[in-house]
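Working notes, beginning with the structure itself.
With one protein chain withheld, the remaining protein chains of the complex are depicted in position.
For chain A:
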């Protein structure tokens, strides 16, 4: 069954008429992980935000978006608001700026859980304790009572994943979740996504320009360039046999960097 279907999505700037995403269509099945790759400015984030109808006011979109056969593009703003968080979760690139800097971490989490499930603070705390353990956050009590600036980017990233786990959405949209992190935190966060895929039946849209990570966790890949989908298909097929020049270029660039790295290190480094 198709979980998400995006048909002829087009996003443009109202004032200039500048088209940011051209006629884009793709589908996502239950439990699948779709990676959207491409250089910065290729329209990856705008595409993912268009699904949640969260782009800035100066961007407009047309096209059809169906979640479990429900037309999201026709919903009122109020109904769409209920879908966000509950059915469609987003994990942002920079954990350090994703939480209100003047509130304790728990404030956002409790508010979100209260909005969707009507849970009291106690119930929310219980639920969060469980999911925080799953994403390897120790001392959950302590973390909940910290301010964002007192935690690291990786911890905040995992906090967002933990909230997503508690919400049990149909689709988790992760917008460059590893880009702002150092290598060790990157590894941990990617590991969390792999665990989520194994444990839950949640589909993931994973936006990244890191092909190594994409190869590790994605089933399907969508390659974007200048707001257009230039190629899409199974991850194995695309890596083994890229059709479009741009995809070939991306894979070759990564290969070149790897070769150089191996040469410098003088040994066989698994990549």
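In the analysis below, a residue touches a chain if its C-beta (ideal position, glycine included) is under 8 Å from a C-beta of that chain, and two chains touch if they have at least 3 such contacts; residues count from 1.
Keep this in mind: contacts and distances are computed from a predicted model.
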| item | value |
| --- | --- |
| Protein name as given in UniProt for the chain not displayed, "2-oxoglutarate ferredoxin oxidoreductase subunit alpha", "Transketolase family protein", "Nickel transporter permease NikB" or "AzlD domain-containing protein" | "Nickel transporter permease NikB" |
| Residue in contact with the excluded chain [from A:54, A:75 or A:200] | A:54 |
| Of A:84, A:209, A:244 or A:262, the residue in touch with the unshown chain | A:84 |
| Contacting the left-out chain in the complete assembly, out of A:108, A:134 or A:216 | A:108 |
| Residue of A:29, A:70, A:100 or A:234 in touch with the missing chain, whole complex considered | A:100 |
| Residues in chain A touching the chain absent from view | 52, 54, 81-86, 88-90, 92, 94, 97-103, 108, 111-112, 115-116, 147, 149-150, 160, 163 |
